[in-house]
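Missing here is one protein chain; the remaining ones are kept as they sit in the complex.
Letters are used for the chains, namely A, B and C, taken in the order the chains are written, and counting of residues starts over at 1 for each.
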Amino acid sequence: MLILMKSNASADQLGAVAARVAEIGLTAHPLQSASRTVVAVTGELNGHDPALFSSLPGVAKVMRLTVAFKLAAREVREEDTVVDVAGVKIGAGQKLAVMAGPCSFESPQQVLAIARAVKAAGATIMRGGLFKPRTSPFSFQGLGKDGFKLMDDVRRETGLKFVTEAMDEEGLELVEQHADMIQIGARNMQNFSLLRKAGKARKPVLLKRGMSATLEEWLTAADYVLSGGNTQVVLCERGIRTFATHTRNTLDLSAVPAVKELSHLPVIVDPSHGTGFRQYVAPMALAAVAAGADGIMVEVHNDPDKAKSDGGQSLYLEQFSELMQAIPAVAKAVNRAV
Amino acid sequence: MLILMKSNASADQLGAVAARVAEIGLTAHPLQSASRTVVAVTGELNGHDPALFSSLPGVAKVMRLTVAFKLAAREVREEDTVVDVAGVKIGAGQKLAVMAGPCSFESPQQVLAIARAVKAAGATIMRGGLFKPRTSPFSFQGLGKDGFKLMDDVRRETGLKFVTEAMDEEGLELVEQHADMIQIGARNMQNFSLLRKAGKARKPVLLKRGMSATLEEWLTAADYVLSGGNTQVVLCERGIRTFATHTRNTLDLSAVPAVKELSHLPVIVDPSHGTGFRQYVAPMALAAVAAGADGIMVEVHNDPDKAKSDGGQSLYLEQFSELMQAIPAVAKAVNRAV
Amino acid sequence: MLILMKSNASADQLGAVAARVAEIGLTAHPLQSASRTVVAVTGELNGHDPALFSSLPGVAKVMRLTVAFKLAAREVREEDTVVDVAGVKIGAGQKLAVMAGPCSFESPQQVLAIARAVKAAGATIMRGGLFKPRTSPFSFQGLGKDGFKLMDDVRRETGLKFVTEAMDEEGLELVEQHADMIQIGARNMQNFSLLRKAGKARKPVLLKRGMSATLEEWLTAADYVLSGGNTQVVLCERGIRTFATHTRNTLDLSAVPAVKELSHLPVIVDPSHGTGFRQYVAPMALAAVAAGADGIMVEVHNDPDKAKSDGGQSLYLEQFSELMQAIPAVAKAVNRAV
Partner (left out) sequence: MLILMKSNASADQLGAVAARVAEIGLTAHPLQSASRTVVAVTGELNGHDPALFSSLPGVAKVMRLTVAFKLAAREVREEDTVVDVAGVKIGAGQKLAVMAGPCSFESPQQVLAIARAVKAAGATIMRGGLFKPRTSPFSFQGLGKDGFKLMDDVRRETGLKFVTEAMDEEGLELVEQHADMIQIGARNMQNFSLLRKAGKARKPVLLKRGMSATLEEWLTAADYVLSGGNTQVVLCERGIRTFATHTRNTLDLSAVPAVKELSHLPVIVDPSHGTGFRQYVAPMALAAVAAGADGIMVEVHNDPDKAKSDGGQSLYLEQFSELMQAIPAVAKAVNRAV
């Protein structure tokens, strides 16, 4: 931590800062610059909030030198984490993980038709919401737990693994029990109670980036899961909220190399929510692969024009199949297999 | 809803759009413009997602004409809602509600010292977190339910009412039982399970705006609470996330007149989280009052330099007292009492 | 400047950083923390770019400790600057400056009608564009230099002073010659050639904040003007670009106290562009005054429904008059006169 004093800070104010630093067991190193004093603080901050110092008289600014996340940090663990979703390995140069399926499960016919198609095209994990976080209480809220039976049937027939979102603690127990991977959605990325519960689960977690989350906040959210003992976390970039209106969100693909630098956790990309428009999904999926993502998550529907949610951003079955044919060459160009 | 066709859309594509509109019980009115056709759709959309149409062939863009929120809308209820927090009335030109207190409850001494001071300065509702939504699992997480006894003691002595945050369903039950108002924090603004639970509670709800929430998303989140039968919702603007770095968040005071136009619910402002720096809290609190807010929520601490959280944005007791002396003249200038 | 080394940086890498620091005449102070080394650098950076160091092997991050702006900084000049617009003083607790007028000058009748009304209501400076920075080349581009005669006529009759925008170097010469204050618009805030030219002008400058400018960039843009010898710069907050859609821009009123802390220059607020909707202008103008602004700039039109630009955000003459009646009480509450 660094404490930048104001240029007109008094010696007394500097002394008080140093005293406060000592009081919490840290060491202060005052440095005289041309125009002002900087106090470098060494030692472990532990729970202490750097912002504390920003309110002391004479202090201009406080800068944390280390990141807030610990367990997710590359510095804690040099080698890449491999996450195992019922046998499908994600991360560390493993084959690209391809998760595909509808926004929501709607009916047995719909789920089965999509499952067969995405399986045939090469996906290994199926996505599909049972509990939907809808902006309005008057929108379709998902099939709920009735969908788990569908999941079991389709898994039996196709061998696909399943990832689905848990929106609350009760739902998380059900998802843990029935699905192969627990999704924490963007809106719940800082639902800390839910994250703690996911940290106790025995299934891997897919943690989507919050709409306005910095990488530090995202990785610190991962720390909530990791600190509970669940080491199996995959991060998913799904677009951030910006002023741009040509897409539903702005897909921040730079998060891929940046997360890989900062963390040992695998990172995949969701170009469907990341753009919001079907016609941009394939180019951005290919771009995600070229940027080094460990996988993609794509919305696919057998009849998107009649989908109960997210129809406009779902690929037709044939479009997904075409995308899957284009991916291997890009993956190979960056030394990945599919 | 309006469906804007592409300039090169075919008659067949237009026909298919009209057919799909009819299929869900709505009426299509095609309008020929200079360069393209626009289909105006009348009737009740109900659960149907306008995005559905954006994926039909030949469609350029779909625009919803009505807002997603219903129960929170001014159109549904013309007169302002008055929220009653154990006798303290908020909204509809009532006296300005002043909520003040520490970020977190830390100890009986701290709570009591602050309570006496804010009461003396004129606050009627005390704030203070027991369950803290901290970015990192390694930060101070609050006193938890032990804090409720403190609340009872201070209420007995001072008559202050209490608002405190609930982070999950279990916590919400406790807060409902012991506090006078249930706060839903910015990070949980779209925690729909929690909102539904708050809709069943018999205590008023303070719903903070999410960090990247549009007014429409915020008011639609309020719909979750209102649709459960709880009509007592106060909205709280607390800053949004932007590129600006001179403040922790960018306080969007225009939300005050805009919410009043769109909704019948009261709206207050939190200049502490809205700026993140103590020295900006008073000017922005006065600005909030001038903009027409129904109240303010301010962080105050008896020893902010040693606060366990948010010390840098908490006012000293004397500063809060000075602010409270400055407010009445501004309030009077916009026809409000304190 | 601080150079944060990676936790696994080698002694050689540290040595190379120190050598590079010495090479440009600065002093390196390596500090050993628990997990990594921080190099504090003292001395004058002058033209050197801190980013240079971020590319050296072993460096994790570089942080500048001082701000980029110099001449605009409060540290360089403690007392507030007073800007004199042909006798109208702005800043340092002087009377609130009220600038009002149409987006664009359209005709003698329009300009005169508005001039008389805003003068009667209490404005001292009239605004009005002759050279308009329109997003599209097919929109109305302003009267151009024919408008200066109008300006002279109205000045003679009413005594109002004039501020108008210069969009290029040629226009700036004309504006300098005919108007009382030169406006640099938001889109040109980093048009450095234009800023340099304004620095040579003998008229005061109104520098609007760019749509996505940090305070540091804004004040550093002011440095371009100040470094040319023109000390008469007034800053104008006019809203920033965010994800929010209920207003045209998000008016960042916290810029007012923050600029006053960082700089000695006066700062005013434009709630017309800052919101984009007539009904939000008055509440935000009052809020700006309460936040401590040195003045306001408001769009007013005698027939906004027929205005050639910005009609939707222009006040009717009577609305402006009402606003001017409401302002003194708010101003007085924060110890300002109008």
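In this section, a contact is a pair of C-beta atoms (placed from the backbone, for glycine too) under 8 Å apart; a residue touches a chain by one contact, two chains touch by 3 or more.
These numbers were taken from a predicted model, which means no experiment stands behind them.
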Any idea which of C:D49, C:D146 or C:E261 touches the chain not displayed? C:D49
Missing-chain contact among A:V41, A:A115, A:L130 or A:I240 belongs to A:I240
Even though one chain is not shown, chain C touches it at residues 20, 46-47, 49, 51-56, 62, 68-70, 133-140, 167-169, 171, 187-188, 190-194, 196, 211-212, 217, 220-221, 223-224, 227, 241, 277-278, 304-314
Mind pulling the chain B residues that touch the left-out chain? 2, 4, 7-8, 29, 31-36, 38, 40, 42-44, 63, 65-66, 75, 241-243
Note that chain A touches the chain not displayed via residues 212, 214-215, 240, 242-247, 250-258, 261-262, 274-275, 279-280, 283-284, 286-292, 326, 329-330, 332-334
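We adopt the following convention: only the chains that are shown with their structure count from here on.
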Centroid comparison with chain C (C-alpha atoms), farthest chain: A
What whole-number Å value describes the gap between the mean CA coordinates of chain A and chain B? 26
Quick one: chain A and chain C, Cα centre-to-centre, how many Å? 38
Compute the distance, rounded to whole Å, between the mean C-alpha positions of chain B and chain C. 30
Check each residue of chain A and list the ones that touch at least two other chains. 241
